[in-house]
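Handing you a structure now.
With one protein chain held back, the other chains of the complex are shown just where they sit.
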Amino acid sequence: MRYLLRRVAVLLLTAWVAVTVNFALPRLMPGDPASNMIARYGGQMSPRAREAIMIDFGLNTHQSLLGQYFSYLGQILTGNLGTSYTFFPASVTSMIRQALPWTLGMVGFATILAFLFGIGLGMVAAWRRGSASWHRESRLDTALVPTGVMLSAMPPFWLAMMLVYFVSYKLGWFPIGGGIKPGLAKSSSAGLIDIARHAVLPAFTLTLIAMGGWILLMRNSMLTVLNDDFVKFARAKGLPNRSIAYRYAARNAILPIFTQFAMALGVVVGGQVFIEIVYSYPGIGYLLLTAVYNQDYPLMQGIFLIFTLTLLLANFLVEMLYVFIDPRIRVEAGK
Amino acid sequence: MSPRALLHNRRAAVGASILVFFALVALLAPLIAPYSPSNMNYTPGLAMSAKHLLGTNSNGQDIFSQLIWGARTSLSVGLLTGTLICLVQLVMGVFSGYVGGKADTALSSVTNVFLVLPTLPLLIVLSAYLRGGSVFVLVGVIAITGWAWGARVLRAQAIALRNRPFVEAARISGESRWHIVLAHIVPNMLGIMVANFFGAALFAVLAEAGLEFIGLGNPSTVTWGTMLYWAQNSEAMLQGMWVWILAPGLCILLLGTSLGLLNFAVDEIANPNLRRD
Partner (left out) sequence: MKRRIEQGAKSIKPRRALATLVGVVGVAVVLSLALGVTTSARAASAASGGTLNIEMPWGTIADNFNPMVPNGTNAGGTLSCLYEQLFFLNTVTSQIVPVLGTKSAWSKDGLKLTITTRSGVTWSDGKPFSAADVAFTFNYIKQYPAIDLNSIWKGSGLTSVAATGANTVVFTFSKPNTPMFVFIAGVYIIPEHIWSSNTSPNTDTNTKPVGTGPFVLKSFSPTAVIYDKNPNYWMAGKPSINTVVLAAVKSNDTALLDLLAGNIDYTYDAITNPAKTYVAKNPATNKYWWPDTNINFLYFNTTKAPFNDPKLRRAIAFGMNTKLIAQRAYYGGVDASNGGQDAAVTGGQLKAWYPSSLKKLEWSYNVKTAKALLKKAGYKLKGGKLLTPKGKAIPKQQILIGGPGWTDYIVIATMVSQELKALGISSSVVQQPWGSYSTNLPKGNYQLAISWGNGPGPTPYFMDYNDFSKSKIGATGTNWSRFWNPTINKALVTYRGSSDLKVQKTAMATIMQQVMTNAPMVALTGRPNWFDYQTKSFTGFPDATNPYNDAGAPDSPGARLLYLNVHLS
């Protein structure tokens, strides 16, 4: 219990730091977003209208920095992330709410897929290598390592461009872009099938990109475990190979990998941004770029905050899961 | 970890050869490249020929020359960022882990925050604020966003080494903290640091290309990322200008693979559990 409380405290602290960084960033950077905003509004505005809009955007310059900071914190606690410049007068929250489900769905799907495939391949590679000691090299391992390295060195947007051109345009197997055919209801069965059709290529690209890292991580982790005394002991005891591989080694090899979940999720979320653009996918990565191109600072900050909090939460959950799986930590946590 | 161990590792040897190849190309770019990479005065859309080895793009620039000069940028971004990240990790990871106490608590909580900040979005947001600058702005931004994971690993290592007898001995003999870190701790974790360096360089090469591809770099400079940006914007595939889009992509992939292989191989050599013998 105390362990849990401590983790929650750390979580909150990190969230607070992230929020503060988010507040400070635009204020530390060069440029004047406020006047950019006014300029885009046609420049024909009376001072009164200008003042009103400045307040709308939270660009009220009369407030002290500390005052701004506290009203920012207050706004965030109430779920108010301000007003988007680009989609004025739409709120940042509403824009994010529209885009987030698309990204979460696809990233979630691709992450799980990449994890399963990556772990599986990495495991097999390590096992083969471990049991192939008499002829020094396992072919599978020899092939898988460079493949994993190449996959993680692949520019995601480049791969996506090729797939769109050949698979979607030339072969016509999948839609060229978008998330769903205009007019289809998301909840209808036809809509769901269409959503899936649109998601296949982006998810495939993402899975491929993210898989490389998992293969390599799992392989190395598994090799480490296979070197452990208890595995050697199990072998000496004459336990069947399969049982050693899966019941002991794999389970123990996956554990340390969980701690790298943050990094893995980061890779996926990053690749997502590029992939959404190439596939015209209506998710949050593209929204972030729209914000960036238009210097829409409130939207940019809002999305960044959502990204951060999501990663934070995902890590927290994984950590909790870890505690449940790994008895050693449970014991430690109970102390 | 010795250079000889590296040479005996096949993956390391392949990675190193590719890297050396690109390094030579980058160094000798002015000698190898037949034309100025930015000159737009050639006939656009020429096919491969003796005069233009890889043809010209639709802006009337020589693709081969662009590719050669692009190696220079990509490679220097990769190596420079790798170095910068290593330096940050030295302070935030090794030093922090070694000294412990309050300083460590402070530094490692900073690390923990950066660890959960989503790297690429942060990268995009930062480069949006700092746009219009040179490639070096990108280097700085990538370094700021990419150091945290390695720092955590190094810190754990430093903590493990902290109480080893030889470090204790150095401490008792009154050596300064930085001296101990540099002379006793670092040499014992060089393998991980070198692996980290290649990992960071790989991250930087990909990040630079990505940022340029989405238009957040400076499109008038010639790099592999901007080449892809232009190819994509000029519908290179529909125009059938395959070299324009394939060549820079493959170069990124190759350079990335070489850095990735080195990262992997060094890790393998440094970690007794992964070693074959």
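What to note about this one:
The chains carry the letters A and B, assigned in the order they are written, with residues numbered from 1 in each.
The definition used in the following text is that a residue touches a chain if its C-beta (ideal position, glycine included) is under 8 Å from a C-beta of that chain, and two chains touch if they have at least 3 such contacts.
What you see is a predicted model, and the numbers here were worked out from it, not measured in a lab.
Listed residues B:35, B:147 or B:213: the one in touch with the omitted chain is B:213. Of the candidate positions A:90, A:143 or A:321, contact with the hidden chain is made by A:90. Checked against the full complex, the one of A:15, A:159, A:254 or A:287 touching the unshown chain is A:287.
As for the chain not pictured, it touches chain B at residues 38, 40-41, 44-45, 58-60, 128, 131-132, 213-216, 218-220, 229-230, 232-235, 238-239. Residues touching the missing chain, restricted to chain A, are 31-33, 35-46, 48-49, 52-53, 56, 86-90, 94-95, 98-99, 161, 164-165, 168-169, 172, 176-180, 182-183, 276-282, 286-287, 289-290, 293-295 (touch as defined at the top).
Here is the rule we go by: only the chains that are shown with their structure count from here on.
Put simply, the C-alpha centre of chain A and that of chain B have 21 angstrom between them.
The touching residues of chain B, when paired with chain A in their complex, are 11, 109, 112-113, 115-126, 128-130, 149, 202, 206, 209-210, 213-216, 228, 232, 237, 245, 249, 252-253, 255-257, 259-261, 264, 267-268, 271-274, 276. Note for the complex: chain A touches chain B at residues 10, 13-14, 17-18, 21, 25-26, 29-31, 136, 145-146, 149-150, 152-158, 161, 165, 216, 220, 223-224, 227, 260, 262-263, 266, 269-271, 273-274, 277, 288-289, 292-293, 295, 300, 303-304, 307-308, 311-312, 315.
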